[in-house]
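Only a single protein chain was left out; the remaining protein chains are all shown in position.
To keep things simple, chains are lettered A, B and C as they appear, and every chain counts its residues starting from 1.
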């Protein structure tokens, strides 16, 4: 029987290796798979390349992953956000690499990676520093820059509903990058607010078909990043927490 | 007030001009906008380039449009189907041009056209006659062929539900090319089985957002192509029918 | 001279009181948002445009993080951290809204489906080049977001900006000195002092804020302006000029 449900977040992230590329869903906190990220912090894989629109906020979730020294490189469109503390400091001190990509180009590169398109042309960034060193080609009188598809070893995303095949729905604008990241990653790990029976999601309303999903963990009451930040929470890996106790 | 509902199929197709490129939704009969196609036959625009996966069946719908001499060129993946009578004869006698495109490349070219991507690379057709004359480029050891985005002046598609903004849902596999054609056409004309109030389609379940739709006509009891073919129906333009009466 | 300079700076820093204030700039821009438009509003003053679109015009707002049909700010009851705009502020969705993923959202942008985008600016050039994402300073953390995609893909780009920097430097220039967001992308500029169209012949000042003279604006602009206010006074507001200039540019 096909059953993609796993027992814990720890199980879900267990195969992430040092040096892997990991796409993490979310636009700011909306859609951020906080529990899976925290499991990845506990897991400890290092030298990761992380793809996310931002760099996290406060000292939880993605920001905590970065603070824990696990991220060698960020690929993102907007590394500065409100409560963005961790990344700026590491970046200024040269401890983390940044590949800055326009948000739509980032989305299309991820979609291309998932769709088997190694490269495509876009007008975005032509004539700007972000097109420097890239191939420019003219089609029907307009210049376009060639951009490359982007794949990942793992994607960590957050869904609203999931069934055991891995069919997913999302909540409002928390959908953002999740469906295309699920396509672009070799292995997609999902935390979902709710597991439903097969057929519990109308086939017409499936947003991410199960073919793009590998492991699912139900987190019925996920933590909200902004709430954690507001409460001054600092996420420390389980080991360190253990060491402290 | 935004209201994309029009009074008749004739009104919907009124602005299609001789020489236009027209994308027509459907995979075989599933999703074929029969009433809009018949209106286009009555309208009479000639020298059209038509994009569809097939070439219609029997002597109704797309096949009738071709038989009426309005189509100069077909862009499709599979011009031969069961009950495909009209196209083969015209093609063999050199009266219609054919651009044969692999089905997935056709879909991706349409999606690219709608997404502002003038060209992309794909493995499909490398080493085959359909890649001849096209640019081949190697990425990470594999060869890919460059394919161009495809746009249209008009798209004719069939939806299940629509609201006045043009938000659409589809029925099962009748969805096929419709959502991407709606994106790739300057003007998208929709026949829908049912009009609903704003909010009648859950925002989570909208398949084609209204931004891609221009005109909507409600056809609550659309004709089914296979039924027409079975009954030996031959669609003749209104004018000819008038002349006969 | 130093006294004069200070005085000038002072005048410039209070320029909002001299011409249009932020609300009035947003109001002026909103008059050009047409019925039935699909509109993307940038963070800051551009966000304010929505509230001044004339009554009776139905306009649909796009936010690039995956929503078409963005509504007002939520009440406490409506608030959902999963329903935010591109500025990561809570919003609502109107009846007839649609959610979609980032790939589809930027297909709307890149594929020329959005009619109007209103953005802020650091600098705008005579040719309509826009710089609004980076000063190019070495120690700055670069962040671009969706700005480059929006200017490259949206049919009409409106800019709302103070006419000069806080220190009185011109922001409307022959050439941008900051890294570009896009080349030849701007159609119209709304400042606290005036409205300027980007045309093939150069920057055409088409409207002045009350009490502001053409010479006053020219003195605060880094490139020669065409005075098109009289023509427009004669024939009225000519919105079509925006689109025609855009066609030539793109």
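Keep in mind that, in the parts below, contacts are C-beta pairs under 8 Å (C-beta built on N, C-alpha and C of every residue); 3 or more make two chains touch, one makes a residue touch a chain.
In this text, all values refer to a predicted model and were calculated from it rather than measured experimentally.
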{"item": "Partner chains on view for the chain not depicted", "value": "A, B"}
{"item": "Residue of B:178, B:201 or B:217 touching the missing chain in the full complex", "value": "B:178"}
{"item": "Identified contact with the non-displayed chain, of B:29, B:67 or B:204", "value": "B:29"}
{"item": "Hidden partner chain, touching residue among B:125, B:161 or B:192", "value": "B:125"}
{"item": "Selected residue (touches chain absent from view) among B:9, B:40, B:71 or B:110", "value": "B:110"}
{"item": "Absent-chain interface as seen on chain B, which is shown", "value": "27-31, 53, 77-82, 87-88, 91-92, 98, 100-105, 107-108, 110-111, 122-130, 142, 170-180, 207, 224, 226"}
{"item": "Residue ranges of chain A at the interface with the undisplayed chain", "value": "1-2, 111, 113-117, 163-165, 167, 183, 197-199, 203-204, 206, 209-212"}
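Everything below uses one rule, namely that only the chains that are shown with their structure count from here on.
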{"item": "Length of the line joining the C-alpha centres of chain B and chain C, rounded to whole Å", "value": "37"}
{"item": "Between chain C and chain A, distance of the C-alpha-averaged centres to the nearest whole Å", "value": "31"}
{"item": "Residues of chain B touching at least two other chains", "value": "115-117, 203-204"}
{"item": "Contacts with two or more other chains, residues of chain C listed in rising order", "value": "67, 93, 99-100, 106-107, 109-110, 153"}
